[in-house]
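Take a look at the structure set out below.
One chain of protein is taken out of this complex; the other chains stay put.
Up next, chain A:
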Amino acid sequence: MKPIFVRGVSHQFRLTLAIILSVALLVSNHRLDPIRQSLSSILSPLQYLANVPGVMLDWSAEAFATRNMLELQNKELLRQQLMMSERLQRFEHVRQENERLRALLGSPVHMDSRKVVAEVMEVASDPFRQFVVLNHGSQTGVYVGQPVVDAQGVVGQVIEVSEFTSRVLMVSDTTHGIPVRVTRNDVRAIANGTGDIDQIELRHVAKSTDIIAGDLLVTSGLGNRFPEGYPVARVISVSRDDGQSYAVINAQPLAALDRIRYVLLIWPDETKPFTLPADLVGVVATDPADVPQNIVPVNGEQPTTQTITSPTTGTDPAANNITPNTTSNSVGAPNTNQPTLNPASNNAANQPVSPSTPTNEVNQ
């Protein structure tokens, strides 16, 4: 069966050929994306097949769930739903207010973007890389660079798309960086992955920068990849060692990167008008056509209305109706006519928008 003399070319030659081919692949890796994409489309059935045991496990967990478990789950979900809808009511009010203020500032109004729920099919088995494979690909419209979030925060971005699957690089990968902003004081930084699944770090931050443990980092929207305002991580430690040239800041990603199962793919550019869920439309009082009226008088009225402060408007009985006075007051921040009044009006403007004072918002 086995010939004593090797037929054809020798093993050494084959090895040399294999090494040369591998090195050629390594060197020309950036130019091979189309080939990789088509190969990965061809091989994606294998990925679906490899996912079958996990799916079956899920299915059996559902099929063998007892009545008691389902009841408990149902109760918990109902409770959560109630909490969420209550928060959504407040959110809706804040959103409208925010939209008006943004319109006054001339900033683009945030729209609700298209989202698709995707399931994690495969997790990197490579200890040096941190990514997951999702069950949506170019058929759904997934593109390279697309932001991916879960219920708690940013997961990462798409780095590779095939026909029916896509690969998401997580924020904790060493090659991933994401522009962030501290919610407390708007300090900007870039959060880099460390290779540890529960840790990212802010590099090249000066020691005097005001960042403390517990600060929330959200996406800053700079870099045009991640839409603004999604929570990314919470700072867990800040060390200002004299031996280091920069502060060493570690943060923990908010998304549960080690146990994600479902994630959201976001299309920030494909916006659609925000619509409330049908059962909430009746609950939240809306004031139609308020925004366009307010935009016009801003510039003309600014000097005169600058003196009105928010405490007086806070007691305004007209519930949802924001008058031109209060809104133009909020615009006081960029105003250069009366620099002495700026800090005060700035504070006043920040107050109603802040989510930490819910009673204030309701009164507004």
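Observations, loosely collected:
To be clear about the criterion, a residue touches a chain if its C-beta (ideal position, glycine included) is under 8 Å from a C-beta of that chain, and two chains touch if they have at least 3 such contacts; residues count from 1.
By definition in this document, contacts and distances are computed from a predicted model.
This figure omits one chain of the complex; the name its UniProt record holds, of "Rod shape-determining protein MreD", "Monovalent cation/H+ antiporter subunit B", "Transketolase" or "Xylose transport system permease protein XylH", is "Rod shape-determining protein MreD".
Touch with the chain omitted from the figure is made, among A:88, A:123 or A:144, by A:123. Residues 1-3, 6-7, 11, 14-15, 17-19, 21-26, 29, 32, 36, 39-40, 43, 46-47, 49-51, 53-54, 120-129, 131, 133, 159-160, 167, 174-175, 195, 197, 258-259 are the ones on chain A that touch the missing chain.
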